[in-house]
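Below is one structure, written out as structure tokens; comments come after it.
The complex appears here without one of its protein chains, the remainder shown in place.
Here is chain A:
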Amino acid sequence: MTFMMPRYASPKRRPLRHARALALAGLLGLGVLLTGCTDPGWQTKDISGLMPPLAFELTDESGEVVEAEAFRGDATLLFFGFTHCHDVCPATMARLDSILDTLGAEARDDLRVLFVSVDPARDDPATLREYTANFGPEFLGLTGSEDQLDALTRRYRVTYGYGEKNAEGHYMVSHPSAIFAFDRDGEAQLLIRQDDAREAVVSDLRQLLASG
């Protein structure tokens, strides 16, 4: 994958810089801006060159401090959520689990799914462990301090927030619904959305695992 990186990264950056000059000069040619932005090889959103490589320091579900480097060598999927979530998170996790089944046992060995809880007040390591046990062994729960979570979400231009507590102390959490996919070198490759077709995700993950 390393040797392929420049191929993905360079055609994207050049039109951007070009477009900036245009826009600042005269607001013309904005349509040019987005042409050639999507690599035809991927079916989900290509973010290589747009997002930085995977980096974080968080606490995993056994309470150990863990850094992103620990996952180099495997392709990684990064998803933000919270265990009290009852729509987007469990649906996404179950969907990923079933997609991994389709990919087969070999693929599963080379892929890690990192579930980052943005609700550390309710999600301690034990809660996370219990939660990820519902899914395959490649699912790992992570969380961290507010600063650690802010650093990671900011890095990928996403955010999260908390709603008002109700009488029972429950509250809603807003969190990104995107799944970020990184290659074996930790380079950002794809952004997978909720409404991406299953076949598209399967095909892209195959391609991601085949490289490098």
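We adopt the following convention: contacts are C-beta pairs under 8 Å (C-beta built on N, C-alpha and C of every residue); 3 or more make two chains touch, one makes a residue touch a chain; residues count from 1.
Operating definition for what follows: contacts and distances are computed from a predicted model.
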According to its UniProt record, what is the protein name of the omitted chain, chosen from "Cytochrome c oxidase assembly protein", "Polyamine transporter subunit membrane component of ABC superfamily", "Cysteine desulfurase" or "Xanthine dehydrogenase family protein molybdopterin-binding subunit"? "Cytochrome c oxidase assembly protein"
Which residue from A:I99, A:A151, A:M172 or A:A200 sits in contact with the chain not drawn here? A:M172
Need a quick check: the contact residues on chain A for the chain that isn't drawn. 16-17, 19-20, 23-27, 30-31, 33-34, 37, 47, 50, 80, 153, 157-163, 172-178, 191, 193-195
